[in-house]
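Complex shown without one protein chain; remaining protein chains in place.
Chains: A and B, in written order; residue numbering restarts at 1 for each.
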Amino acid sequence: MSRVILEKVSKQYGKTSALSDFSLEIPEGLLVTLLGPSGCGKTTALKILAGLIRANSGKVYFDSIDVTNLPPADRDIGMVFQAYSLFPNMTARKNVEFGLETRGVARPEIKKRVDDIFEVIGLEEHQEKYPHQLSGGQQQRIALARAIVIRPRLLLLDEPLSALDAQVRDQLREEIRRVQREFNITTLFVTHDQEEAMSISDRVGVMFRGALLQVAPPQEVYQSPINSTVARFVGNMNEIPAIVSGNSVAVLGMTLRLDDKSSFSSNSKKRVALIRPEDLEIVQPNHMGAVGKISGISFLGPLSIVEVELTSRTVVRVAKPSQSISHLVRGQQIAVVTTAERVLVGD
Amino acid sequence: MAPLRMISVTLRLGTILIGLLFFAIPIYASSIFAFRESDGSFSAQPISSALENHELVRSFFLTMQIAFGTVLLTLLLLIPTIAYLHFVIPGARAWVEFLTLTPLVIPPIVQGVGFLYSMPTSLKSTPHALIFAYTVLALPFSYRAIDSAFSSIDVRTLFNAASSLGANFMTVVSKILIPNVAAGIFAAIFLTIALVLGEFAYASLLLWDTFPTVLAVAGMSNASTAVALSILSLIGVWLILSALSAFNRRSRGLIVSGV
Partner (left out) sequence: MKRLEFLGLAPLIIFMGIFLGLPLTAIVRFSFLNSEGDFTLQNFATITSGIYLDAFLLSTKLSLASAAISLILGFAFAYSLVNTRVPLVKRLISTASGVLANTGGVPLAFMFIAVLGTYGALTTWLKNLGIDIYGGTWTLYSFSGILIVYLYFQIPLMILISIPVLENIKPEWRAAAETLGSNALNFWRKVLLPILFPQLLGTFLLLFANSFAAYATAAALTSGSLALVPVQIASLIGSNVQVDGANIAMALGMGMVILVGITTVGYALLEKRSSRWRH
């Protein structure tokens, strides 16, 4: 397993810059996820790591070895694609054996490793089937096995779950994490789905328009976003009009401290406070908070989202345990306050 | 660039170049043959002599008439049938497609012989009977063109949506159905015309003076005219096919026939 570094990598396509001065370290044995909307450059970064694309500038290191100019075949990597990963003319087993055969591994060793990996992913009975005879989830598990069985220095996963059904996606996501941990493989995972990113990663790198905004463990990215862009992209955010004066923020009829990670331009008029649904609370419309009317209640299982239209016409969403809101009804007059002490403000 | 990469790029460019030459050389060489005078200058004499050849001109008009008739018959036969198929019995589509491919299995020359020995004299005494024969010959291609146009839209859903919005049958057909399948219909029309313009086996067997058969005879006496007209024929088909591809960006791939 290798420690992988991307150093100041840039990639342009004509006039558009897909990556600008992008640097990332993937520590040995960790699963790092690049999270961002389509077009943010995450797949470009992955392909440069794989050697499928060449960067315009910058370097790629595997364990201090400069691999920037090495072709994919010489980098010792494993890769899983979004779809069409498997060779359709070969059985599942033959697919998995492919990388080992290309490397000239001895037959007995191949048999042992492939037997083992099929046991690990639990698809022993499907070894002799062809890809078109397998479900999407099974195909991706075999693609994963094929990439891992060669003991790569780096495992690259390019949105491997996007083409699958929701339920299969959850199962496979856990399986990827389990296998990655078991073999301790340095892994880069690319996705636009935050839930995926948060649930399985050691570190999450939030990307936006070719730049890496923040790399940190999932909790940190969620709770201490480095700026408003990250805050808005990860998880749900309410955007409530606020007034900033010096170090104080007036919002929801309360005065709070300004979080110093706030990012807003000094000449913009519209300021919004970014507050998570779970940091809001519903109280009687007596003393504190902003008054409003409940405009909707969505039941999501253990949590419910209470939608409140404030008198200022802003709509906020409050997350509450479902059991605690049985007394609330639509149309009811209530007030909304925040339980946070510091508040992040953006434009 | 890695040496292997350079080799493959060179190979690829080289192949494309050879390919372009493949198409260009015969056109160029035959143009020289047809239009160059013995003194080395170029003239359009072959064309003008062609226009003066009454038999040739007549045969051209006959072929165009037959083409028009074939297109008409094809559309009349296929559009209602295919619409019916998609709307009422979509399950039968595979079988019907198979059926329409059967003319491909019987070479035109063989079909022509069979035609000669099975059709009543009344039918065989007019060249326009070729309309029926050509409709059959064109069937595999015209059917496929129109059918794929219908397949690209969900006939039933569109029809139901339009009806629920209050449109009557004729409105649905004219405002919704036809515009969406127009591309396929044009493809069928163009392919049919190209086929009729070039069809030789049937016409020569039945001894009719269509453009290809007269051209073949003319070639024996006046080579440059025949070659000039052949080049024009090719250009004509090229124009037809370009028009087709301009209409049909999303086509299922051009379908082809042999000679």
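Please note the rule applied: a contact is a pair of C-beta atoms (placed from the backbone, for glycine too) under 8 Å apart; a residue touches a chain by one contact, two chains touch by 3 or more.
This structure is a prediction, so every number in the text was calculated from the model and none was measured.
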Residue of A:S85, A:T229 or A:S304 in touch with the missing chain, whole complex considered: A:S85
Option touching the unshown chain, where A:L6, A:I77 or A:L344 are the choices: A:I77
Omitted-chain contact residue, chosen from A:G41, A:G58, A:G99 or A:P225: A:G99
Touching the absent chain when the full complex is considered, from B:P108, B:P127 or B:G184: B:P108
Residue in contact with the excluded chain [from B:M6, B:A44 or B:L99]: B:L99
Hidden partner chain, residues of chain B it touches: 4, 8, 11-13, 15-16, 18-20, 22-23, 25-27, 29-30, 32-34, 77-78, 80-81, 84-85, 88-89, 91-92, 96, 99-111, 113-119, 132-133, 135-136, 139, 191, 194-195, 197-201, 204-205, 212, 215-216, 219-220, 223, 226-227, 229-231, 233-234, 237-238, 241-242, 245, 253-254, 256-259
Absent-chain interface as seen on chain A, which is shown: 50-52, 71-79, 81, 83-90, 98-99, 102-103, 130-132, 143, 146-147, 150, 156
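One rule holds in what follows: only the chains that are shown with their structure count from here on.
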Distance from chain B to chain A - Cα centre to Cα centre, in angstrom: 54
